[in-house]
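All protein chains but one are shown in place.
Residue numbering begins at 1 within each chain, and the chains themselves are lettered A and B in the order written.
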Amino acid sequence: MRFLTLALTLGIASSSILAATPTAAESVNLYSSRKEALMRPLLDAFTEKTGAEVRIVAASGGQLIQRMIAEGEYSPADVLLTVDAGNLWRAADAGMLQSVDSKYLLSVVPSDYRDPGNQWFGLSLRARAVVYATDRVSSDSIATDLGGYIGLAAPVWEGRVAVRSSGNIYNQSLIAAVIANFGAERAEQWVRGVVGNLARPPSGGDRDQIRAVAAGEADVAIVNSYYYALMLGSEESNSIGNTAIYFPTDDQMGTHVNVSGAGVARYAPHPELALAFIEFLASPEAQSLYAEINNEFPVHPDVQPSGEVAKWESFTPDDVPVVEFGKLNADAVRTADRAGWK
Amino acid sequence: MMAGEAKHGLEVRGLSVRSQASGKALITDVFLDAKHGEVLWIVGPSGAGKTTLLRAIAGIEHIHGGSIVVDGRVLANRSIEVPPEQRRVGMVFQNAALFPHLSAADNVAFGLNGRARPARATRAQEMLERVELADVAERLPHTLSGGEAQRVALARALATDPDVMLLDEPFAGLDPQLRTDLAAAVCRVLRDSGTVAVLVGHNPEDAMRFADRISVMHDGRVLQLGTPEEIYSHPNDAFCAGILGHVNRIPVKVQGGQVATPFGPVGAPGFSEGSAAELLVREEGLLLGNGTPVMVRSVRSLGALAVVAIQPRDDSRILHARVPADSAPAEGTEILVRLDPARAFVFPMDG
Partner (left out) sequence: MGAALARLSSAGRRIRTLNSWTWTASVTSLLLIAPLLVVVFGLSAPANDLWPHLVDTVLAGYIVNTVGIALGVALGTAILGVSTAWLIAMCDFPGRAFFSWALVLPLALPGYIAAFVYGDLLEFAGPIQTALRDYFGWAKGDYWFPAVRSPLGAVVVLSLVLYPYVYLLVQTAFATQSATLIETGRLLGRGPLRIFRTLAVPLARPALVAGCALAVMETLNDIGVMELFGIGTFTTGIYRAWFGFGDIGAAARLATVLLLVVLAVLWAERRLRKSLRYHPENDRSRPVIRYVLRGRRAAIATLGCGLPVLLGFALPAVFLAWWHVRAGAPIDPAFPAIMLNTLGLALAATALTVAIAWLVVFGLRLDPAFVRPFARTAGAGYAVPGVVVAVGVLGLCSLFDHAVDDVSRMIFGVGTGLLLSGTVTVLLFAYAVRFLAVSMNALESSYHRIPSTLDAAARTLGVFPRGMLVRVHVPLLRGGIATAAALVFVEVMKELPATLILRPFDFNTLAVRAFEMAHEERMADAALPAIAIVAVGLVPLIVLSRRFLQPNVAAETSS
């Protein structure tokens, strides 16, 4: 018993030491699915500017939403930040976000990239692009050989396509966008076509798809634009020298663009500060940092992309509002399951 | 401690215990009593329920009927079950069950709560002296011999001054000489301590020699309770007759209030005419010298005694007689044998 008491005391004592994080007079509690390391410079900048601390818990979007649901009306979360529109839509759908009244955000964030009910706002843009091998696919003719995403299902690409699993939200949003543009039936045919063209079973992350193209395992890969930019800026850039990026577009569908974004939590203890934080993230000074740190496109129209991204030619983004990705997500996943996209 | 009060000792009334796993009856309707300063020896074959009885008295086995009372204090009945730690009942286990990480002295001092450390040490040393093991105090159990371990276990149990001491086959696995010496020493210590001592043992000779009273158990029941002499001379049944020594069993028929044997008739009062019965003759109840002539088939010496296999004339049956070795006959000779009626018993045939 004495041991038990000792062990319990030890456990509780050490846990209270661990739990005793200093609480600032004013702080914003951030639930973020963008990792802490990527957020840290922005959080520090916000603290420097306003004096308010930002405390962060990072996990996947779905997990953070479940945590908010479980915590209910006492949830300490002020801001939910996710790296795709689908999860923001789902949080709003579950009643975990609140509508905010911000002239600034409405003026800065284009309407396609925010919630019509003003519950969440996009903060950065990423294109779902195609990276191809320049030694096997002509850069002059890719616009005609491939064209838009629909072209990936064409027989000419049999055994040449690399893509990660459909469990990934970026692929789900892409399928949703295809559904929105072409209808469910054609979208399912398209998924079947892409699955039939795969060079190997879906696995790994987006970077692995790019490596597969560089190494010759596949000729084209569907990846998020920033992964390619990140690799170009790393020591790996030499080994992917035989690749280039292409933004698929055809008559009907522009280049698929997703957002990372944020909303104020329904039960936020500090709603004003929460809104101030989101407005800060959308401000020109934060936007360049926010986008640059992850090689994304800023959502603020006046802020220009930087680094590798700035060198890419411009593209026509698809005109389906990102809120549709959330609404159509369930259909997209089912389509993938039925078509056998693992 | 209870001077002046009536000390009834241990009273077990109608005790029943069933197996927790199978529900099978382990002991049934057992009655026992034992007084302070007395050594009660329980004998019986394995599976008779001897150990279960001890465990029930100690409180480490649940009872299903009857009662256990010590000096007027109820330890267990249908509504009360005093936990073992509050019973003031000490127990010595077959394997001694010494705590392997504690020295002999620490083992003995283990149960001495509520005393100052020096007082505990003194008491432990005192108890070890009483079992003549003062010199092993600092040794760990695995360095002790079997006999030493048992005596330390005894000292450990006695140190708390229990009202009742239970000893479960404490002498099992020891060589005969050591066993006899140890039994004598243990019984002396037990009697001196004034506790009620209940001991389970296998060896009938030890029981005869050292017990004040013997309880014969078989199949979960007590068949007879009495002094060694009572049980030896007046066994209740064939089983009790056989447990305290070797017997010859001869099926017989009762005719005219007696049964016929090759050595003459033996009285069988109270049997109905013509009923089947069994005659039990102790091996030491067949005496050489005069009587009926028999053939000596073999002679096996046991040291001081010899077992002589004899075959009466006109009989295929071989009987055994136990005689002093120096008066043993030679094999193949014919000798005269008679029967000691005090060591022959007639019981109804089983069934």
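Methods note: contacts are C-beta pairs under 8 Å (C-beta built on N, C-alpha and C of every residue); 3 or more make two chains touch, one makes a residue touch a chain.
Just so we're clear, the structure is a prediction, and the values are computed from it rather than from any experiment.
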Options B:Pro83, B:Pro118 or B:Gly274, residue touching the unrepresented chain: B:Pro83
Touching the absent chain when the full complex is considered, from A:Gln66, A:Gln189 or A:Ser283: A:Gln66
Identified contact with the non-displayed chain, of B:Leu10, B:Ala34 or B:Ala58: B:Ala58
Where the missing chain touches chain B, by residue: 18-20, 22-24, 55, 58-60, 62, 64, 81, 83-91, 93-95, 97, 99-101, 110-111, 113, 153, 156-157, 160, 162
Absent chain, residues of chain A that touch it: 1-4, 7-8, 10-12, 14-19, 21, 29, 35-38, 55-63, 65-67, 70-72, 74-76, 90, 93-94, 164-165, 167, 169, 172, 200-205, 207-208, 211-212, 214-217, 227, 230, 235, 330, 333-334, 337-338, 342
